[in-house]
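One protein chain omitted, others in place.
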Amino acid sequence: MRQFGLFFRKEMLEMGRSYKWLWVPLVFLMLGVMQPIVTRFMPEILKSAGNMPKGMTITMEPPSGAEVMAQTLGQYNSVGLLILVLSLMTMISGERQSGVSQMIFSKPVSFVSYTAAKWMSMFSLITVSFVLGYAGAWYYTVQMIGSVDTGAALTAGGFYLLWMWFGGSLTLLASSLLNPAAGIAFVSLGMALMLTMASGWFPRYLAWSPGSLPQIYVNGLLEGQGMTEAAGALIISMLCILACFAAATYRVKLVKSKI
Amino acid sequence: MNTDIPWNLLAPLIFIQLILSVVGLISLYKAESTRGPKWLWVIIILCGSLLGSVAYFVVGRKDVS
Partner (left out) sequence: MTPLLQVEGLTKRFKERTVVNGISFSVAEGSCAALLGPNGAGKTTTISMLAGLLQPTKGSIQLLHGGRPVQDHRPYIGYLPQMPVFYPWMSGKEFLSYTGELAGLTTREAALKTGEWLEAVGLGNEGKRKIGGYSGGMKQRLGLAQALIHRPKLLILDEPVSALDPAGRKDVLSLLRRIRRETTVLFSTHVLHDAEEICDEILMIKAGEIALQGSLEHIRKEYSEPVIRLEVGGEKASGEWLASVGSKAFVLQAEIAGTRAELTVADVEQASQDLMKDAVAHHVFFRKFESGQSTLEDLFMKVVQA
C-alpha cells in the first residue's frame, strides 16, 4: 500500500511536470465547449459563406440539447480518445525503453503496486479531463441551445467515462506489450475502433461488449432506452479493465527491462 | 437577423486557447532539446491554435519520460 502511494505520487508528479495535467483537461474542455458553439452559430457561418442564391433560406431544424450533447460525446469518441491514447501511450513502455525500470525493479517493489499506480493515475487524468469537458459542454448547451434532461445526461456521461477508462486500459496494456509508441497508439485505437464497429454490426451478439458502451450512451441520451443491455455491458467492461490490468502486471513482471 | 455575439460565453474559450499557447511556449523555452527545430515549434504553436499546442505537447517534448 505504501509502495502504491509512492508510485502514484511519482506518476502524478510526472504528469504535472510534463504539463499533462494542464493540457489534457484544457483540450477536453475546448472539445466539449466547441460543439454547442459551432451548432449555435452554424446558420450564421453558412450565411457568411455567402455563395448562396439570393432568396434561398436554409431551414434547419434547430437541434435539441440532447442531440448536441450526443454530438459532443461523439467528438470525445474520436478526437478525445486520440488525445488520451497519445498522452498515455508511453506510460509503461517509456520506462522499460529508457532503462529506468532496471533500477526501480532491482529494488524490492511490488509489481501490482507499480501497475496499479499507473492505472489509478490514468483513471484520474481521464476522469478530471472528461468531467471538466463534459460539464463545460453541458453548461454551454444549456446556455446556447436548450435544456438537457439531467438524469439522461448523467447516465450518458457515466457510461462514456467507463468507455474512456476502458480505452485507457487498452492503451496501458499495449504499452506493457509493445515498445514503439506508434505501434501502441495504433493497436489501442484500432482495438477500440474494432470493438465499436463490431458492436454496430452484430448488436445481438455483442450487446454486452465494451464496444457497445458508446451506443448505449447515445440511446440513453436521445431516447432514454437501451438500458437493458447497460448492466451487462457495464459489468463486462469492468471485467475487461481488470483483465487488461492483470495482463499488464504479468507482462511487466516478466519483462522488467529491455536487455 | 443579427445575433449579437455572446462574448461572455466566447471569452473563456479564447482564454483557454491563450493559456495553452503560453504554456506551450514556456515549456518550449525551458526545454533543452526538442524533436525538430525549436523555431518550427514556435510557429506551429502560434499559428496552429489548439492543434498546434497539442502537437507540441504530444510530439515535440522529448523529456516526458
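Here the chain labels run A and B in written order, and each chain numbers its own residues starting at 1.
In this section, contacts are C-beta pairs under 8 Å (C-beta built on N, C-alpha and C of every residue); 3 or more make two chains touch, one makes a residue touch a chain.
It should be emphasised that the depicted structure is a prediction, and the values quoted were computed from it without experimental measurement.
Trainee: Tell me which of A:41, A:105, A:123 or A:208 is the one touching the absent chain.
Mentor: The missing chain is touched by A:105.
Trainee: For the chain that got dropped from the picture, name the residues of chain A it touches.
Mentor: Missing-chain contacts on chain A: residues 2-3, 6, 10, 13-14, 17-18, 98-100, 102-109, 256-257, 259.
One rule holds for everything that comes next: only the chains that are shown with their structure count from here on.
Trainee: In the complex of these two chains, what residues of chain B are touching chain A?
Mentor: On the chain B side, the touching residues are 3, 6, 9-10, 12-13, 16-17, 19-20, 23-24, 27, 50, 53-54, 57-58, 61, 63-65.
Trainee: Help me check something: in the complex, which residues belonging to chain A touch chain B?
Mentor: On the chain A side, the touching residues are 14, 18-20, 22-23, 26-27, 29-30, 33-34, 37, 41, 44, 83, 86-87, 90-91, 94-95, 98, 140, 143-144.
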